[in-house]
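Note that this complex is displayed minus one protein chain, with the remaining chains in position.
Chain naming follows the written order as A, B and C, and within any one chain the residues start at number 1.
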Amino acid sequence: MSEQDRDTHQHHPDYWKIYVALVILLAISVVGTFSGILWITFIMAFGVALVKATLVAENFMHLKWEKVIAKWVLGIALILMVLFFAGVSPDIMKDRGLQWVNNADLAATARGIPDEEEPEKGAPASAPDSTKAAAATQTAAAAPAAAPFSPETTFKTVCAACHGPEGEGNGPGAAALNPKPANFTDPAFWTDKTDSVLEKAIRQGGASVGKSSAMPAWGSILTEAQAKQMVAYLHTLKGK
Amino acid sequence: MAQASAATVHAHEHGSHEHKELHGVLKYLWSTDHKVIAMQYLFTGMFMAMVGGFLAYVFRMQLAFPGKSVPLFGYVSPGRYNALITAHGSIMIFWVAMPVLIAAFGNFLIPLMIGADDMVFPRLNRLSYQVFLLSVIVILSSLFVKGGGFGGAWTAYPPLSANAKYNLTPLGSSMWLMAVALEFVAFLLGGINFITTLMNARAPGMKAYDIPMLPWMVVLASIMFMLSVGPLIAGAIMLFFDQNLGTGFYDPARGGDPILWQHLFWFFGHPEVYVVLLPAVGIVLEVIATFARKKLFGYKTLLYTAAATAVLSFFVWAHHQFIAGIDPRMANIFTVTTLIISIPIAEMCFVIIATLYGGNIRLSTPMLWALAFMGEFLIGGVTGIFLGASGADIYLHETYFVLAHFHYTFFPIAIIGTFAGFTYWFPKMFGKMLNDTLGKIHFWGTIIPFNFIFIPLFILGLEGQQRRIYDFQNFPELQHLQPIRILATISLVVMLLFQFVFFFNVIRTWIKGPKAPKNPWHSNTLEWTVESPPPHGNWPPDQMPKVYRGPYEYNHPDREDDYWPQNIPPEREPTPSPAR
Amino acid sequence: MQTPIATTRSATGIPTGRLAIWWVVASEIVIFGGLLLSYVMHRIGHPEWAIAQAHTHTFVGAFNTFVLLTASFTAVKGHEAAEKGDGKKAAKFLYLTMGGACLFILVKSLEWTSEILEGYTIQANGFWAFYYTAAGLHALHVIAGAIVIFFVARDAAKGRNLQRVEYVGIYWHFVDIIWIFLFPLLYIAK
Partner (left out) sequence: MLHGLIPEASSFAGNIDWLIFLVLVLVGFWFIVAEGVFFWLIFRFRSRPGHKGQYLTGHEKHVERWIKIPHALVLICDVIIIIGAVHVWYIVKMHLPPADYTVRVTGQQWDWVFQQPGADGKLDTKDDIYTTDSLHVEVNKTYHFLLESRDVIHDFSVPVFRLKQDAVPGRTITGWFRPTETGTFDIQCAKLCGIGHGVMVGSMVVETPAQHAAWVAKNTPTSAQ
C-alpha cells in the first residue's frame, strides 16, 4: 500500500446515511409513477436519478475529495455528450424539417397509435411504395395500375437495364453482374421454369428463388396481376 | 496536466526493474517491454501498408484499364471493386496510420522522452497489441470469406451495411465491423496507458512545458480518440445487431434511422483524422527542431493551437453530411465551425514555417521528409476549405476532389510523417545508421510521383467525376477523362516501385550498416541519452534521468555547443533561463 | 513481474491506478452516453413506443435498482475497510458486492425470459431493440465487474494490492450510476 494513497484519503462520510437516502429516493421515483400526470412522473424519475447519481459520485466514488483533474476528465466526457445530443437531435428526434419529411416515422406513428386516429381505411392502398405515409400524401397514391399497364413498356423501361431490350441478358447493367442476368430468348432457360417461380422472382427478387440476389424485388412496383402479365410477355420473347 | 503540481512528488524511486529475462523467440512475442511492443506495432503497420498499397494498385489499374485482367490479381468485378476500396480505406486509416503513428512511435518514444523505464501498465500494453493483432487477422480474413469482403466503403453507411440483402456480403460486413471494433478496443487499452504514463510517470524536474512535442501530441491524440470513439462503439453494437439479429436500428421501415449512423460515425470520424494528424505533427516538429538547430517558434503557441484543434474537432463533424439529408439549417452551423477550425491549424502551420527562420538547416533525409510533410500538407489543408464551405460542397461532395483532398492530408500524415520519424529514430531503434543517399533517392522517388497521382485527381473532381465508381465508361460525360486516370495510375505504380529502394536500404543497413552512436543528430531530448538500441528498462534504476530545461534549447547563448540536452545539470548557478 | 519505476511515480498527485480508472470511466461515459442518447432521441421521435414500453415491469426494475444500490454500499464499505488495511473485512464486503451482482443478473434474466416468452423479442419493435441492447450492455458490465471484484477480493483477503479495492469500487459505482439513469429511461418514462 504505497503511502501516496493513505494521505490523500482521510474522508469517509457516514455511508449508512447516504445509502438510506438513496433507497428513499428510489422509493420516491417509483411512487412518482402513480401520479398519472406525465410531467410529474418525468420530474420525479429523472430528477431523482440525477440526485442519486451525484450522491453516489460524490460520496461513494470520493469525487468530492478527488483532485480537480479527475473532475475535468469526467466533465469533458459529459460536455461532449451534450454536444452530441445538440448536433444530432434535430435530425433524429423530429420527423420533419426544412424541405424534408421522415415518412417512415410518420407511418410508424400512424400505425402504432390506432386508437387516437380512426384506423386506416380498408386494405393498405396499393401505393407503389410501402413507405408512402398515409399522412404525408393524402391523394390516392396512383399506382401504375391507374394507367393501363403494358408489360412491354415496363420491360423496356425497367427490365431492359439488365436483361437487354430483347431479353438476351445483355443490358448495360449486365456487364456489372456475375452471374449474368437471365436470357429469355434461349429455349434452354425455359426448360425448368414454371410461371409461379418467375412471378416470385419478379416480385420478391432473385434471392427468393435461389437465383442471384442482384435481381431486386420489384414487388413494390408490380402487383400480382402485373407480374403475371410480365411473365406472359417473357414467353413471347422465347426463341426470338 | 496543465497545472501539474510544481514539486513533482519525489516519491523515492522504489520498485526496481530486474525480473527474469525472456529468451529466444519468446522475447519478441511475449515481452512487455514498451520498445518490443513498439516494434511489433511498427512491423504490423508496415506490413498492412504494403497490403493497402497493393489494393490501391489493383483498383487503380481497373480504373485506368477497365475490364482488363489486372496483373497479380485478375478480373475486378464491381462487387470486388467495392470490397477493394473499402479494404484500402479501412486498412490505411485503422491498420496503418493509427498503429504506426500512435502505437509504434508512441510506445517507443513516450517512456524514453519523459525519462521513464516503461509504460505504467506493461501487461495492458502487451494485451493491447494482442487485441490489435487479432483485429488484423479478422480484417484480412474478411477479404476471403464467401461473398467477398465488405463493400460498403470505410464509412459503412446503413441500410447498405446493415442488410445482407443490399450489400450481398453477409459474412464480409460482420467481420469488417468486428475487426474495426477490436481495433477500437486495442487503442482504448493503449490510449489509457499512454495518457496515464504521460500524466504521472514524468522524470523528476520535468514540468508540463518541458515535455517534448511528440509525447504531448500522441497523448492529446489518444484523449481525442478515447472521447470520440464512444458513440461509434454504441453505433457498432447496434449495427452488429442489425446485421445479425434482425433488429431495425437503421431500418427506416422499422422505426430506425440511417442518418443516426452517419452522425455517430462522423462524430468519431472527424476527431479521428486529427487523431492521426497530431502525432505526425509531433514527429515533424521534433525533426525540424533538430535539423534546423533551432528552438521551436513558440512552444506554448503550438501546444495551445493543438489543444484548440482537438477541442474544435468535436464541433465540426456534420460537414461530411451537408447533403446527406440532415436539416439544411444545421449545415450553416457546421460550415461556421469548420472554417473556425481552419484557423488554429493555419496558425500551427505558420508557427512550423516560422521555426525555420534563423535556423541552420541541414537537409539530411529525415529533414527532407519533415519539410515535404509541411509542403504537401499545406495543399491538403487549403483544399479542405472548398469542402468546408457548404455552398461549394454541394458540387464537390463525393467527387474525386474530396478524394484528392484527403489523400493530401492522409498521405503526408501516414507515409511522409512516418518516413520522417522512421529515418530520424532508426539509429535509436536499431542501433545502425541508414544510408543517406539511398534515403534521398527513396524520398524524391516517392514525393514526385505522389504529386502526379493526386493533382490530376483534383482536376477529375472539378470535372464532376464522383467516387467509388468501378468503370467510368458508363458515364458519357466522363469518358473523355480516361487519359488523366491512366496518368494517375502510372504515377502510382512508379511510386510503389520506389518503395523497394527503401526496403533495400533498411535490410542492407540491418545486415552491415555502420554502428549508430548514442546521439547521432546531436538532439536534446532524453531518448538520445541511452545507448542505441536502448536496453531493457532504458536507464539503470539508480541513474534515472532528471530534467533541468526544455527540450529545444538549440544555439542557446550561454552554451558553445549548438545543443543542450535536457538531462545535463547546469554547471554554475543556472542563469534564469529565458521564458520557455 | 516487478512494477516498473514509472508506475510508482505520480506527477499529478493521483496514484496511477486511480488515474487510469478515471479514464476508463470517462470512456464508458461516452459509450453509454452515445447509446442512451440515441435511445432518448428515438424514443421522443416515436411516441408509439409507449405502448410497447407499457409491458416492462417497473417493480422488477425498482428491485434491481435496490440490489445495485446495496451492492454499491457494500463496495464502498469494502473500500473503507481496505483503507484501514483490514484485507479480510474488505474481501468480505467485496464478496457481498459480488452476491449483489449475481442477484441482479438473476433477476434480469428472469425478467427477460418472461418478456421474451410473451413475444417481446429484440426484433419485435424499435423500443425492444434499444431495451435489450442498453440493458444487455449494462448487464455485461455488471458481469465483468463481478469477475474483477472476485480477483481483487481474493488478493485483498491475502492483504495484497489493497488499493485495487478502491479502484474496482469506482468502476462498480459507475456501473451503478448507469443503471440509475437506465431505470427511469426504460421503465418509468412510459
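Keep this in mind: contacts are C-beta pairs under 8 Å (C-beta built on N, C-alpha and C of every residue); 3 or more make two chains touch, one makes a residue touch a chain.
Because the structure is predicted, anything quoted here is derived from the model rather than measured.
For the chain that is not shown, the touched chains among those present are A, B, taking the whole complex.
Contact with the chain not shown here comes from a single listed residue; of B:Val70, B:Leu133, B:Ala153 or B:Val530, that residue is B:Ala153.
Only one residue in the set B:Leu29, B:Ala307 or B:Cys349 touches the chain that does not appear here, and it is B:Cys349. Residue A:Trp100 is the one among A:Phe42, A:Trp100 or A:Phe189 that touches the chain missing from this view.
Considering the full assembly, B:Ile323 is the residue among B:Met50, B:Ile137 or B:Ile323 that touches the omitted chain. Within the whole complex, the absent chain has one touching residue among B:Asn107, B:Thr309 or B:Thr335, and that is B:Thr335. Interface residues of chain A facing the missing partner chain: 98-105, 129, 131, 136-137, 139-142, 144, 146-148, 150, 157-158, 161, 172-173, 175-177, 214, 216, 220-221.
As for the chain not pictured, it touches chain B at residues 78-79, 81-82, 151-153, 157, 159-160, 166-168, 252-253, 257-259, 292-299, 301, 322-325, 328-329, 331-332, 335-336, 339-340, 342-343, 346-347, 349-351, 353-354, 356-363, 371, 374-375, 378-379, 382-383, 385-386, 388-392, 394-399, 459, 462-464, 466-471, 474-478, 554-557, 562, 578-580.
FYI, only the chains that are shown with their structure count from here on.
In terms of which chains touch, the assembly is arranged so that all chains touch all other chains. Averaged C-alpha coordinates give centres for chain B and chain C that are 34 Å from one another. Averaged Cα coordinates give chain A a centre that lies 29 Å from the centre of chain C.
In chain B, the residues touching two or more other chains are 1, 9, 11, 199, 227-228, 230-231, 254-255, 257, 260.
Multi-chain contact residues of chain A, defined as those touching 2 or more other chains: 2, 4, 69, 76-77, 80, 84, 88, 92, 102, 105, 108. Per the touch definition, chain B reaches chain C in the complex via residues 1, 4-5, 8-9, 11, 13-19, 32, 111, 116-123, 188, 191-192, 195-197, 199-202, 206, 226-235, 237-238, 241, 245-249, 254-257, 260, 264, 537, 541, 544. Interface residues of chain A facing chain B in the complex, by the touch rule stated above, are 2, 4, 69, 76-77, 80, 83-84, 87-88, 90-92, 97-100, 102, 104-105, 108, 130-131, 172, 175-178, 205, 207, 213-214.
Across the complex, chain A is touched by residues 8, 10, 12-15, 18-19, 22-23, 25-27, 29-30, 33-34, 37-38, 40-42, 44-49, 51, 58-59, 62, 65-66, 69-70, 72-73, 75-77, 80, 83, 85, 126, 162-163, 166, 169-170, 173-174, 176-177, 180-181, 183-184, 188-190 of chain C.
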